[in-house]
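Missing here: one protein chain of the complex. Every other protein chain is in place.
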Amino acid sequence: MFNWILIDEIIEKALMEDINYIDITTDNLIECDDVCKGDILAKEDGYIAGLEVFERVFKLLDKETQVNKLVKDGSKVKSGSKIAEIHGKTKAVLKGERLGLNLLQRMSGIATMSNKYAEAVKEYSVRIVDTRKTTPGLRVLEKYAVKVGGCHNHRFNLSEAVMIKDNHIRASGGIEKAILKIRDKIPHTMKIEVEVEDIESLKEAIKAGADIVMLDNMRIEDMKRAVKVAGGRVILEASGGITFDRIIDIAKTGVDIISIGALTHSVKAMDISLKIL
Amino acid sequence: MFNWILIDEIIEKALMEDINYIDITTDNLIECDDVCKGDILAKEDGYIAGLEVFERVFKLLDKETQVNKLVKDGSKVKSGSKIAEIHGKTKAVLKGERLGLNLLQRMSGIATMSNKYAEAVKEYSVRIVDTRKTTPGLRVLEKYAVKVGGCHNHRFNLSEAVMIKDNHIRASGGIEKAILKIRDKIPHTMKIEVEVEDIESLKEAIKAGADIVMLDNMRIEDMKRAVKVAGGRVILEASGGITFDRIIDIAKTGVDIISIGALTHSVKAMDISLKIL
Amino acid sequence: MFNWILIDEIIEKALMEDINYIDITTDNLIECDDVCKGDILAKEDGYIAGLEVFERVFKLLDKETQVNKLVKDGSKVKSGSKIAEIHGKTKAVLKGERLGLNLLQRMSGIATMSNKYAEAVKEYSVRIVDTRKTTPGLRVLEKYAVKVGGCHNHRFNLSEAVMIKDNHIRASGGIEKAILKIRDKIPHTMKIEVEVEDIESLKEAIKAGADIVMLDNMRIEDMKRAVKVAGGRVILEASGGITFDRIIDIAKTGVDIISIGALTHSVKAMDISLKIL
Amino acid sequence: MFNWILIDEIIEKALMEDINYIDITTDNLIECDDVCKGDILAKEDGYIAGLEVFERVFKLLDKETQVNKLVKDGSKVKSGSKIAEIHGKTKAVLKGERLGLNLLQRMSGIATMSNKYAEAVKEYSVRIVDTRKTTPGLRVLEKYAVKVGGCHNHRFNLSEAVMIKDNHIRASGGIEKAILKIRDKIPHTMKIEVEVEDIESLKEAIKAGADIVMLDNMRIEDMKRAVKVAGGRVILEASGGITFDRIIDIAKTGVDIISIGALTHSVKAMDISLKIL
Amino acid sequence: MFNWILIDEIIEKALMEDINYIDITTDNLIECDDVCKGDILAKEDGYIAGLEVFERVFKLLDKETQVNKLVKDGSKVKSGSKIAEIHGKTKAVLKGERLGLNLLQRMSGIATMSNKYAEAVKEYSVRIVDTRKTTPGLRVLEKYAVKVGGCHNHRFNLSEAVMIKDNHIRASGGIEKAILKIRDKIPHTMKIEVEVEDIESLKEAIKAGADIVMLDNMRIEDMKRAVKVAGGRVILEASGGITFDRIIDIAKTGVDIISIGALTHSVKAMDISLKIL
Partner (left out) sequence: MFNWILIDEIIEKALMEDINYIDITTDNLIECDDVCKGDILAKEDGYIAGLEVFERVFKLLDKETQVNKLVKDGSKVKSGSKIAEIHGKTKAVLKGERLGLNLLQRMSGIATMSNKYAEAVKEYSVRIVDTRKTTPGLRVLEKYAVKVGGCHNHRFNLSEAVMIKDNHIRASGGIEKAILKIRDKIPHTMKIEVEVEDIESLKEAIKAGADIVMLDNMRIEDMKRAVKVAGGRVILEASGGITFDRIIDIAKTGVDIISIGALTHSVKAMDISLKIL
């Protein structure tokens, strides 16, 4: 699933950050040949994401390290349950422990929260999606965790899809002009999303051929009207300051997509520990 | 304050992640010469951290961009107040907006939470410190934000200070042996911290000449005893699953340091927006 | 238009390749303070692309170097006409000359060929697009040149858009299953393109909701039928071994897109020289 | 033959360019354990170059991938013949296909054209050599392909050998002064080449001790005279706008070297495909 | 012991420096399958350091290369004795020979000199330590070699420990103010070292709570007084222009630490050769 050239670069940067030139304690007290076993344990309920990345941390420190994954990404685990076992050189295990857990805990935290959102709306034909409000440098891992948790991804980066906002509209002389201008310049493989704040703009966007319309910070009532106005001609995305409390009300409006920055920008790491036996 | 060689590398990596080869919308709809102004606004109360890093994002996109900082890092701001103004090429402002905010919001979120902890114990002569549970790749920024918020830093990486844990002790044949062995190998500029789980081990660590002893997951009563036993001969650090509710009780025990992973591993981004005028 | 972080990295790598540690001739024979002027001249007719990149090569060697662009990217120039003037330290001009020209000549060669294709079909509502058959490492520059020449871009990379080929179909158990399976997993901002070799598959792809169908190596007659069958419900892309001779016949079939690898994989560099005065 | 540290860096950069963070189609539709076989087929006659590099692309994606090379670099192949077989994880094969072919086709295109030139002059004791007009970033691969095709390499970079041009001569106060000045500064392992436009300059260069003289854009008659004048005392290199038509006439003049930019700057990729079975 | 992510980067950079794109001699004259054996021989007496790094050079060129280490780092060897045997592809052995030896000779030279210093003072309870006067880019290897030779390390970098010098004192308004100010800002894991030039300043530093005091360029008599004044309350470090002749006299003063830049800034490479059999 992962492009390991990219992931390895992330891990190696992070190992350099955490170790720098030596693990002064471990390299002075542990023998090079010492081996150990350890258990990776959930300390709270949650959904696991990132086991392959966790394993890779140790493989990059010592390719002989074995990580025996007892569950798969996306599995629900109970507090106290064992997620994986590790076996390898003690030095590699101790040096990789903190980074491995930092990644696994963060990714599982995202998966767990995403799952909560996805579960909440499962009766509705709506998608919860993430945003570009990810941790700088870790987007690929965080967006993966969102999917593991049962939500979906929005565009990955600014190159990948068009999102016409207020400023683009103003600079282009209106929604229609913006859409026509950019349709002529972008690959035929790309969709155009337009951000609107009212029903008039929605109508204009639909007329001009938008593929997706983002309803920015709209009230529930307006969303309902938007759904009626759109009549299935565009994908409707609700966005802007959406909290968990409002999620079902928004789902009920009939919008297709709800995008939520908090899935990645305000993450509670899942409590997971590595217990060396 | 920052080593810009390091910070620039972080920012450039993140810009590549967010932009890749083009901002397909902006580069097709905004003219190269267009300029704009914008306000950076707090959308909730909090403590600001990361304004220099925020500014640097835009400078790296177009060195002519001006960011006029109206407050300093560490300032308390009210919801609705203006934090800074930006003025520059519209293309640079739009391309840097997301990354600039992602960093500023995360760092300010950390500063705000740190401040809450620091305020809670300000009557006591105890330090709240962070841990190595930081976001991989962003440690330098996150540890900076912890300090801006009024807390302190623990060691930055595994090279910088000794932390003898259970496994190191076992491999060395006891606390005393471990301390003596490593004292002989490390620079005279380094302190030795030992992690203990009971009072006996604390006594052994003090006797062997530890500089700092970490009381791992101890109950309040045991911490009190540890303080009495130590009698100022070592720095005592309380650690392990410490929540905000317990912080004052722990402070009252007389330990010198309380280390809290949540300062960086479970951050709620502060709500800050860039409003283009 | 360009993400300079990306472009600068390309240029710096290439300067290191061409110079390594010194320009043994120039650094030993030219004084550091010597300045010179030069003209960039077209030695054949063509369309210019890459002047900003050309300029950047010299700026990175010495930021004081001045490149005065007399035409814009996309301009048609005649053999013998002056494209730009350069003025700066002789050392910088001589060291950058070869790389600057290598890039400008290649990009202008692509623009010139693209223009020829675009011109040929300008009476038809068809787009000529490029492919991923670009020079490894230079895709961003080559796809830019294709657009400068009047053609369009296909997807930039494997992350950006879905292209379901024979193997994907087989592994998924048919076109419909493949489309349904992937629709559920990809961002709502993405389109799905399916590659087909016959009309039956086209029908299946349309029915299953494909956005774009690539007609792989089809005969003209089949393309015509495909256009009729599709009836505007999907974008039709003709692809596979398309030569200039057939381009008008294909355009007449009514397909929407013609993709041509030769735009970038078999480029004749435009003859351009730098004449130092 | 290759410095793999360098080649791997080229390939990894190019894989990042082509894949970015995911192959959205393959990673969503192909199982991780799926394996496949494929044939690499020549679709036109030509000389193969780059099979080791082709193989390396897939090894870097998944080191278990097997590429069974049926011919060696430098072999002449007929249209329709099988060049190699590939066997490995379907994901790795599909992700590496485009880059592997882009490199193999380009390198084989260069080898094929080089062979045509080398064959044309094989009766004469003249070498056809390349220039620095290579694709930025790929010089090492392109110069290798030139040799595979039967031609030779000129200097690799500006550090490696001296080439005194008009500007260097002017700045030094004449050919003799330039040669004497630089001879004193360069390693004794280096040769000096001087570029001249007339016979007088050739004489001056010989007298001053040049090792090689480049006859820049000279007419056939002048080349003949140059050969006579030189009398074997220097290596003579014909250069400048040399087309295939003139190659034999130039060879007949008796010059030692003919340098041709088109070997690398205007390459027609050889048609090669990967057919998954 | 080593962080191989860091060491590999150093080695790969150095291989690129030494080889660039090809070993023009070896790659043209030695067959890819040729294997050879070689002996690594000491040509003078000394202490060996760097065998693992030596081995890694060849492993990175060809992971099949075998280096059979006959001694361990820190061993004393006699001129003429065999240190290790190498066995592998001739190409890898020849390409790695120079870099492997450059590293091994330099590291062994440092270990040998360090041993001389360490031996000289072994009767005294004083440590000889290195400084930051290391070769740019090789600090991790040089500080390792210092320890192999029997001396100790000072701080690794500017992040790791506090060293308050004259300028810091002046800017802070005195020694006491500087110490108090920085104690409040640094991690509790860090020590504070202050540089002083006279006894008054030493007293002030002790009073203000310095952990280490560096006696900069003090005369022997003053060092003795400093030891008396300190009375064990701080670690005393003698520094500044210390030559081998004075080392015993300084050791006798009772200072704890003597720091010597020459351990790394003026190294005589140990004479070691690789003899291919």
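Per-chain residue numbering starts at 1, and chain names A, B, C, D and E are given in the order in which the chains are listed.
To be clear about the criterion, a contact is a pair of C-beta atoms (placed from the backbone, for glycine too) under 8 Å apart; a residue touches a chain by one contact, two chains touch by 3 or more.
Since we're looking at a predicted model, the values are computed, not measured.
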Among the chains in view, which touch the chain not shown? B, C, D, E
Out of E:40, E:60, E:163 or E:226, which is the one that touches the chain we can't see? E:163
Write down which of D:127, D:165 or D:268 is the residue touching the left-out chain. D:127
Which of these touches the unseen chain: E:103, E:146 or E:230? E:103
Of the residues D:48, D:67 or D:161, which one touches the chain left out of the display? D:161
Contact set of chain B toward the excluded chain (per top definition): 1-3, 5-6, 139-140, 156
May I ask you to list the residues on chain E that touch the chain which is not drawn? 10-11, 13-14, 17-26, 28-31, 34, 36, 90, 94-95, 98-99, 101-103, 105-106, 109, 132-140, 157-168, 171-172, 178, 181-182, 185-186, 190, 261, 265-269, 276
Had the left-out chain been drawn, it would touch chain D at residues 127, 129, 147, 152-156, 159-161, 185-191, 193, 212, 235, 237, 256-257
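Simple rule for what comes next: only the chains that are shown with their structure count from here on.
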Per-chain C-alpha centres versus the global one: which chain is nearest? A
Distance from the CA centroid of chain B to that of chain C, rounded to the nearest Å? 45
Note: chain E sits from chain B at a C-alpha centroid distance in Å of 32
Which residue numbers or ranges of chain D touch two or more of the other chains? 19-23, 139-140
